[in-house]
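Below is one structure, written out as structure tokens, with a few remarks after it.
FYI, not all chains are in this one, though none of them got moved.
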């Protein structure tokens, strides 16, 4: 027996792992960061069980290479994501901590609102 | 409060989502499939909380393009992965079902064995 809470946590993990490995390596600059943030958010929001996603690519850490741009690396991600399975809602984050792009569950609770139809 | 079971499910999700999006698109043929399977397994096994991983790229679905090779697509994956957090052990799979590369928890139980040191 797998509970809704456990499934919501599993689904949140899937989306964060997917997000990291899909977008790492993409060319980026401070000027293009927001268009990439929106594209990532729209892309992630398509996936099943996702109820919300907020992506920030930390501008201060976008360091130009000799050709004047950078690429998406683990230290750029600042992501908050929500999933829902049944009545369980999971909120999880991806953020760079202690030299590692850490993915964590920050809340796993009964949902505030009824499920959408 | 997040339980060990929920964390083990979250970690299993991370690894499956990561695996899919890291390796999709890689050139492959039947002749090279097993070397790629081993490379994926060794790579995934490095990640935290992973206690086992078995990757098969379904040979029957490796269809040659006009240049005599193929690429890793969602229908090729047949993966089983185990994670452990504290005393909770999660077993999850990635397999192509109903036209979708589905990720599922197949077991989430107290671990059989004591944790390694």
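The letters A and B name the chains in turn, as written, and every chain counts its residues from 1.
Convention: contacts are C-beta pairs under 8 Å (C-beta built on N, C-alpha and C of every residue); 3 or more make two chains touch, one makes a residue touch a chain.
All values derive from a computational prediction rather than experimental measurement.
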Homomeric assembly size (copies in this file), of which only 2 appear in place:
4
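The rule is short, and it goes like this: only the chains that are shown with their structure count from here on.
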To the nearest 5 degrees, please report the angle of the rotation taking chain A's Cα atoms onto chain B.
180
In whole angstrom, what separates the CA-based centres of chain A and chain B?
20
List of chain A residues in touch with chain B within their complex
2, 5-7, 9-22, 90, 92, 103, 105, 108
